[in-house]
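With one protein chain withheld, the remaining protein chains of the complex are depicted in position.
Chain lettering (A and B) follows the sequence in which the chains are written, and residue indices restart at 1 in each chain.
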Amino acid sequence: MITPEVTATATAPGRPRGGLVNVPKRFLPVIATFVVFVATFGVGSVRYEGFASGQVMANLFIDNAFLIVLAVGMTFVILTGGIDLSVGSVVALSTMIAASALQAGWPAWLVVVTVLATGSALGLAMGWVIHRFGVQPFIVTLAGMFLARGLCFVISVESVSIKDPAFRELATGSIELPGGVTITYGVVIALVTVLAAVYVLHLTRFGRTVYAVGGSESSARLMGLATTRVKVGVYVISGFCSALGGLLFSLYMLSGYSLHAVGMELDAIAAVVVGGSLLSGGVGFVIGSVVGVLVLGTIQTLISFEGTLSSWWTKIVIGALLLAFIALQRIIVRRT
Amino acid sequence: MTEPVVDMRGISVEFPGVKALQEVDFRLFPGEVHALMGENGAGKSTLIKALTGVHRIAAGEVRYAGERVSFSAPAEAQAAGISTVYQEVNLCGNLTVAENILLGREPRKLGRIDGKAMRARAAELLARIGLHIDPGSVLESHPIAVQQLVAIARAVAVDARVLVLDEPTSSLDADEVAELFRIIRVLRDEGVAVLFVTHFLEQVYEISDRMTVLRNGRLVGEHMTAALSRIDLVSAMLGREMGVLEEIERRSGTPGEPLLVAEGLGRKGSVAPFDLEIRKGEVVGLAGLLGSGRTEVARLLFGADKADSGRLLVDGKQVRLTGPRAAIEAGVAFSSEDRKAEGIVADLSVRDNLILAMQAARGWARPVPRKLADELVAKYIELLDIRPADPDRAVGNLSGGNQQKVLLARWLVTQPKLLILDEPTRGIDVGAKAQIQKVVADLAAEGMAVLFISAELEEVVRVSDRVVVMRDRQKVAELDGEVGVDDVMALIAGGGDHGVDQGVEKAVAS
Partner (left out) sequence: MKNRLLWPVVALVALLMLNVVVTPSFFSVRLQDGHLYGSLIDILRNGAPTLLIALGMTLVIATRGIDLSVGAVAAIAGAVTCTHIASGGNAWVAMGLALALCAVLGLWNGFLVSVLGIQPIIATLVLMTAGRGIAMLITEGQIITVNDDSYRQVGAGFLVLPIAILISLAVLGLVALVTRRTALGLLIESVGVNPSASRLAGVRARTIIWTVYVFAALCAAVAGLMISSNVSAADANNAGLWIEMDAILAVVIGGTSLAGGRYSLTGTLLGALIIQTLTTTVYTIGIAPEITLVFKAIVVIAVCLMQAPVGIRVRVRGKQGVPA
C-alpha cells in the first residue's frame, strides 16, 4: 500500500484553518453548568448559615449517589440519540428484589449479583427490540417502565424493609475524609461508576462509537462501525446502572417498595440535559451529567434550608430554579 | 489479463416502486481506475451500495477475489478490503477530524485509544492528501469540501484492495483534484482497483483506464477509455445525441440598473467588509478557493449568517439584516451548497419541497392551490428533467443530482429578483448541468440578477458577465468583460498584480 511517506504539499492560500473556536466550544455547556452550580452554591452560602460547609457538599453526593449512577447510564443512552424511561421503575424493581430476596434469606452477594443481572437483562431485551425491530426507544422503554413497575407489584404490594446485617452495615457505614467530612460507601460506588464511564466513553472504541452513532447513525454504519453492538450495549449499560442505582437506593431507604423512585427517570433525564447533553445525540459528557445531578441536588438543598415552604411552593420553586439554571446556562453558552 | 477482483453479474436492485438496477454486469480489475458513468439517477450509487452491502441485491451474484460473497453490512465489505467514500459526505460531524479518519481502527495502547498517536497518524494521513487542518478540530466546523477530503483520507488510510470513490471531486478545487489523482495513481500502480464516479468528463479522461456506462438502471456498455470519444460517451449516457450542450450565448444587451448594492458588508471571523453591486439581468460569478469566503459572502447577502457591519440595499431599499425572511421579502433567494443539511426536507415529497419557499412566503393561511402546485411541479419537472418524474416521491429517495434540481426549482417558483446559487451544479450530470446553465442564462435574459458560485472555474467564467474574486476571506478583484479562466486563476492564486489586466482589476481596500 502507500508507504507512510508524508508529502509536504504547501497549504493553499486561504484554506480555512480549523480549530479556531471549536475545541473549547464543545465543553462550553458543561462549563456553563458548572459555573451556574458554583454560583447557586455561593448564593446559598450567603443566604443560609452553615450552607457552605464541606458536609453540606458531601451530603449532596450522599443524597444523590443513586441519581448520579442513573444519570451515567442515561448519558450513554442519550448520547446515541435514544432515551430510557424505564430507569425509575428498574430502581424500584431492584429495591423490591433486593429486599424480598434478603427477607427470604439469600446471601447478600447473591442478591447483588441477581439484581445487577436482572437490570442488565432487561436493558438487553429493550435494546434488542429497539435495534432489531426499529421501534422507537421512547415506546420500548416506556413499556419496560410498565413492565418493571408491574413486576414490583407482582412481588409485593407492601413495603419490605431490609434487615440484612451486611446491607445495614454498608448503608450506615461511613468514610471519614480529612476535615471531618463523612461520606457513605454509596458515594464511593457512584464515583467509581463515573470514572469507569468516562474511561469507556473517551478511551475505548465502544465509547467513541457511541458518539458516532449519536452524530449520525447512518454514517456510522457506512463507516463500518459496530453500531449494533453499541445501540444495544447502551441499554444494557443503562439497565445495569439502574440496577446499581437501585441497590444504592435500597441502601439509602433500607427498604424495597413498589412505589419507590416514581418519576425518577425524569430526574435522570433532566440531570443529563441540564449537564449539556443534547437529546438528539452525539453531544455531551458524563461529567456534565454529574454536575447536572448536583444542580438538581442543590435545588433540593436550598429548599430544605428554606424550611418553611408549603408543598406547592416547593414545587413552584423547584421549577423556577430549574428554569433559572437552564436560562443562565443558555446565556453563558450564547455569549461566548 | 488478470482475474477481476470484483465481478458482479446480473445485478438487480429494487426499491418500492423503482427498479434501480436491472441485470447489470460490472467488472473491476486490480491496478485499474474504472469510471462508472451515467446520468443522475442512472444507478451508479446504487451499484456501489449493492457491492458494499448497504442495499440488498434482488438478483445476481457478486464475486470478490474469485469467491462468491454477499455482504450484509458495510462493515463486512470494509473488513474484506473494500474501502468506500459514499456520495454524500457520510461522516460524523460531531466528532473530530482525527476520529472521523480513524474511527474503528484507532491506534490503541493496552486496549485504550491513544489520543496522541491518533492525532499524529491523522495529521500524517491528511498531509498525504495535501490537507493541513488541525486533526483535533470538530468536523462540522469545516466546509463541505474539506469534509469530502477527510472522507477520502479515511478511505485511503487502510490497506484496501478496492477503493470506491462516489463523486469525490464534486466540491473540490483543481488543486485538490490534482492531489487526489496523484494518490489514486500511486494506489493504482500498487495494484489497487479504483472505482471512480464523477460527472466531470475531463477528469474521467484524465484518470480512468476503463469505464462502464449505465442508463436508467441498465448496463449500456463497458469500454476502454482511450477507445471511446467524448461525444460517444455522452450519447451513450444520454441515449440520444447531445443537443443541449450548445454554447451559451453571451447576452449583448447592457445590464439594467443596480439591483443589489452591498456597502461594507462583513462579519468578524468570516468575511472582511466588502462592497458589491449586482445589476438586473446580470450574472455575477464568485470565484475563489475553498474557504476563500465565497460561500460566506452568499450567506451574508441572504442573511443566513448575520452581518455585523455594513448595509445592504435591494432595489434602492435598505434590507434589514435580520435573517433569511427579510432577504426573501426583498426578493433574494439562496440555494445552499449543503444540500443534505440545508436544502432538502428529506421526508417530504418532491411537490412539497418544490413549493416550500413559495408557501413560506405566502404564510400558512394561504395555501398554494393544489392546481397551481401541480402545474408548477409539472412545469419544473419537465424543464429541469427531474427524474423520476413523480411528484409524490419523497425527495430523500431521489438521486443526488435530482435533489439539486428540486432545490433550484424551489427558488425558481418564487420568481426572485436576485438568485444566489451556491454550487448549483454539484453532482449534476453533463446534460443537466448544461440545462441548468442555460436556465440561468435565460433567467438573466428575462431580467433576473444571479450570483453564481462554483468551484469549477470554467463554469463560473462561462456563465458570468462579471467575476468577483475572493481570496483569504476578502474580496480582491472584480473582472469585467471577456474574462478568461487564466486571469481568474492568477488572481485566486494570489500575487495577482502580474499578468492581469490592471484595467479590470478594482482592488478593494480593506
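Just so we're on the same page, contacts are C-beta pairs under 8 Å (C-beta built on N, C-alpha and C of every residue); 3 or more make two chains touch, one makes a residue touch a chain.
Just so you know, these numbers come straight off a predicted model, no measurement behind them.
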Option from A:Leu110, A:Ile139, A:Val188 or A:Leu259 whose C-beta touches the chain left out: A:Ile139
Which residue, B:Val85, B:Leu259 or B:Ala304, contacts the hidden chain when the whole complex is considered? B:Ala304
Touch as defined at the start, partner being the missing chain; which of A:Ala196, A:Leu259 or A:Ala320 qualifies? A:Ala320
Of the residues A:Leu116, A:Leu147 or A:Ile287, I need the one that contacts the missing chain. A:Leu147
Against the chain that's been left off, what residues of chain B make contact? List them. 56, 64-72, 76, 79-80, 302, 304, 323-325, 328, 334, 336, 341-348, 352, 356-357, 359-368, 410
Which parts of chain A face the unshown chain closely enough to count as touching? 129, 132-136, 138-140, 142-147, 149-151, 153-154, 157, 266, 269-270, 273-274, 278-279, 310-320, 322-323, 326-327, 330
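Note that in this section only the chains that are shown with their structure count from here on.
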What residues on chain A touch chain B, complex-wise? 1-2, 4-9, 11-23, 25-26, 199, 202-205, 208-209, 211-212, 214-216, 218-226, 282-283
Contacts from chain B onto chain A in the complex sit at residues 54, 73-75, 77-79, 84, 86, 90-95, 97, 99, 103-104, 106, 108, 111-113, 115, 124, 127-128, 130, 132-134, 136-138, 141-143, 146, 154, 156, 158-160, 173, 175, 179, 183, 186-187, 190, 192, 269, 288-293, 470-473, 493-494
